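One chain of protein is taken out of this complex; the other chains stay put.
Chain naming follows the written order as A, B and C, and within any one chain the residues start at number 1.
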């Protein structure tokens, strides 16, 4: 028997996650800022509402999947935000990638109204969202995690408990700092190799045979090979996440020199405001080296 | 029927490689600066000589495996160096990791004497050396590569042709720049996660379940877990290699900001002059964050 | 006719500033965590109190000069903090270098109690504090700035209005980011010059004749020459300030790669927990280059 779930935020990731929840038999009410994105969901039987508040009012579980801290605050705490519509004892699940302080702020606001809240950001890109192969990192009350796990497992086969409120979003930033710096490192390596006379194909072939590259890097290296970077995880989101991790670093006095260096390059690319995959950071390294790409 | 091979440089890696060559049926003459290291080889039947020149004089193939550019120059080009003892038509294989300019300089000096030379630096650490699982990246004349391949395959199952003289050492630096920055990135990620409240075990467990970590990183993360960094690839060698790649970058006008940032941290750790694995760079990140390790 | 002023925090800077206020004819009540530091002030006629609250209760102006955000919060907002003792209409001046968010938080807490508050951090080190040559950057209500200016001019001849609450501490961080990176740059320049064969004296002499060095750098270069770094501005404070500026940068999405790189080096040096001048960062650059210092 399905749950009554409100799903707020139907972007690249959210739309795919919402489909999975419907397909798993849950009863969905959806909201999205631009209403076009709700249509495919409506066709599959979702109810469409015109505000997070109205969507939340019909549901015992509210999931939010939006693009940054400000958007999370707005759809949850803002005028016509979800929290105002939620019943005591219902559960709010924020799937967005935000600063852990934002998670804790929402958690407190929810608790003040008798609403339970967990942060459950996801690792993985659009294909993983489609296939339910995301990794979910959960922060908040362990009991809530235990109860909600079956629903979360519709989204990702790996659902891990990280600790108290904010621990999920903290872990997400840790993961993404690694991803971001790795692609920057790969870009630098590929650029210097080419300028020093190796062919790009040789470099990619050899790196692919070492124990140094991860499955993710291997996949992204094919983007570099074709010089095409179809968006799975938009570069502007990685730019934002590296900014958040540097903030976390500054909050806690942690020097992150390679992350900071990488963040600068992501700032350049994100500033171009093209909708591209974050792996396009490798192309920037080539470009800054004077390689025509 | 085995080849007559001189093997010069019996350090952590060289000693294991020399054993494999003997076991494969080749006839070895060995030289090492500190003679103690020659004993285990002598016991297996290697002839010991007191200079690279004398070792080279007995052999049609000369292999050198020493720790830096200066050492390579000395054992090959120096007084009593190998080159002076080599016959016309014999082959010099430098397995060391050096600047490609050094490879080309040696290549030219060899050619001037009618000696063939390839650079064939290896990726992989001591266990891989022991088991013949190294990756060899070969620069130089393709014909020489083709002929020498059977001997090189004793050392590593993957022997790849990279291009002209210096292409092997170039590729090796590309690989190591990636390795070095990745471990620095991992160190930064683990440090910020801990300072932000996650347990180290949780961080390592979760990272281990993502597509972000490579087999090498996975292995090194166990070092971080135990806070023990047994030497497989000494940090001073990685420090040297990152220095060489930055030189290559400067030669060719390639900005490598994440590599440069990582190199600084390796300088700190290498400056301590402790004989440790390069993965100890992760401990430095914790230390600089004020985490007691 | 002097004002009744409470002065809280008698460290390197605060003690000198308090003396100037007494000498200018103001009536001082002082508080310091470790009471020994109050003695020289008591001898000059200051009243000593055992808590910020008690000191504040006797005064229409309360000045705080402590070492970081946590200390500011404690002496102002904490149990027995100054704010609890202040009368409506009295004025709180925080001279500390903190994150602007902290300034704004205190400002709001003060306003809630009818207390006026400005942030007025100072640029300049101990000699400037002694001679009243500090630069004060003031954030808060312009009217309060105008009224308090004569008192502030006892501390520094240049007292500038920056804007609303937090603008003073923001400007202070801007200044210190510049100071910190400059000394790091100087350290790198001096190190590479020496390693490339120039004598340290020649380098310092030539740099001193260029338009590139500021008066501050010129003074600090004499520390480098003597390899003695007597504390005027402790390195741990600069480390903290660079951390705050990186936090500000992360708050606002500003890439600060040179600042981040410098912050890492300050982390190394500050981690040694020696009480030294921030210009000792130049010695670290020499040390990391393998120069014996």
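Assume contacts are C-beta pairs under 8 Å (C-beta built on N, C-alpha and C of every residue); 3 or more make two chains touch, one makes a residue touch a chain.
Since we're looking at a predicted model, the values are computed, not measured.
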Completion exercise
Within the entire complex, the undisplayed chain is in contact with A, B, C
Exercise for the section: Looking beyond the chains shown, say which of C:55, C:148 or C:207 touches the absent one. Expected result: C:207
Handout entry: Of C:15, C:97, C:184 or C:279, the one touching the omitted chain in the full complex
Key = C:184
Completion exercise
Listed in rising order, the chain B residues that touch the chain left out are 243-244, 246-247, 249-251, 253, 255-257, 260-261, 263-264, 267
Exercise for the section: Considering the whole complex rather than only what is displayed, give the residues of chain C touching the chain that is not shown. Expected result: 100, 123-124, 135, 137, 158, 160, 162-164, 166-167, 170-171, 173-175, 177-179, 181-182, 184-186, 188-193, 195-199, 202-203, 205-207, 209-217, 219, 245, 248-249, 251-262, 264-265, 285, 288-290
Handout entry: On chain A, residues whose C-beta touches the chain left out of the figure
Key = 257, 261, 264-265, 267-268, 271, 287-290
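The rule is short, and it goes like this: only the chains that are shown with their structure count from here on.
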Completion exercise
Contacting chain A as well as chain B are chains C
Exercise for the section: Look at both sides of the chain A and chain C contact and report whether the same residue positions are involved, with over half shared, or different ones. Expected result: same
Fill in the blank from the handout: chain B turns onto chain C (C-alpha superposition, degrees, nearest 5) by 180
Practice task
Averaging only over C-alpha atoms, locate the centres of chain A and chain C and give their separation in whole Å.
Solution key: 40
Fill in the blank from the handout: Touching two or more other chains in chain C are residues 257, 261, 264, 267
